[in-house]
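Missing here is one protein chain; the remaining ones are kept as they sit in the complex.
This part shows chain A:
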Amino acid sequence: MAALGRASSLLSLLALLLVPAAGAGGARWRGEGTSPHLRSIFLGRCAEYSSLLSPELRDKNCTAIWEAFKVVLDKDPCSVFPSDYELFISLSRHSIPRDKSLFWENNHLLVTSYAENARRFMPLCDVLYGRIGDFLSWCRQENASGLDYRSCPTSEDCENNPVDSYWKMASMQYSRDSTGVIHVMLNGSEPKGAYPVKGFFADFEIPYLQKDKITRIEIWVMHEIGRPKVESCGEGSVKILEERLEKMGFQYRCINDHLPVKLLMCVDHSTHPDCALNSMILHTRPRTCGCGGSPVLLH
């Protein structure tokens, strides 16, 4: 009995010792930690984008762009604002070809495949300031200098975190520089709705579209092969988006399962009944806005 009592008190002592250790070992934030070798990846991507993809970008100074970016690595990880990236953006921004902008929500990989390395379209991840940061993560430690490689804050931890602020700034700039026909690819199989009413597209892209430089907006609502069609054009959150664009005075067109993108999805599901080509043609009739009333004035 006495032995048991001693053992249990030993165990509780051990537990007391271990708990703080576990706390120190656990991650502080919800997001992925700083990407290892961040600087090398950053410089390599900058150099590659400049020299291989866009010859007219050869004057971009990647070292200066890195110097402008890295100021945020010294800041409190919950006090990094979009404006902290202003210099970085001003050094790395470049023009986007007309009619080639492609906005999206909830289909990153599909968009990258379809964009064909900026040959077909130029989504944000195929623009210099988008390419540099794609799939990377970064933040300073909370109470010390030096990077936190274990975790970084997400929006659920705090709003003004380095990564979200980066993408907010990048999204705003991308929108401002987009001209001609604007394309948006949405995921009609996403259970939470194809158009996130609070999201990068809604909050940091739509408001910054330059009406006088845009001819019309084309929405593609794509449904994943073999997954339910949660929303389509004119339904649910898509309807909210259409109404918002109409109110803003944009001409728009909404297409369900835009054929070229659908064909791309079928590469992976070639034997699925949804990929029997005959049936695909029938469902892709575009839905255009009524746009009764005054036409959009284009300068």
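Throughout what follows, contacts are C-beta pairs under 8 Å (C-beta built on N, C-alpha and C of every residue); 3 or more make two chains touch, one makes a residue touch a chain; residues count from 1.
Definition applied: contacts and distances are computed from a predicted model.
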item: Which of "ADP-ribosyl cyclase/cyclic ADP-ribose hydrolase 1", "Basic-leucine zipper domain", "Aminotransferase class I/classII large domain-containing protein" or "RecA family profile 1 domain-containing protein" matches, in UniProt, the chain that is not displayed; value: "ADP-ribosyl cyclase/cyclic ADP-ribose hydrolase 1"
item: Of A:27, A:64, A:197 or A:276, the residue in touch with the unshown chain; value: A:276
item: Chain A residues touching the omitted chain (full complex); value: 35-37, 40-45, 47-48, 50-52, 58, 62, 112-114, 116, 135-136, 259-261, 263-264, 266-268, 270-271, 275-278, 281
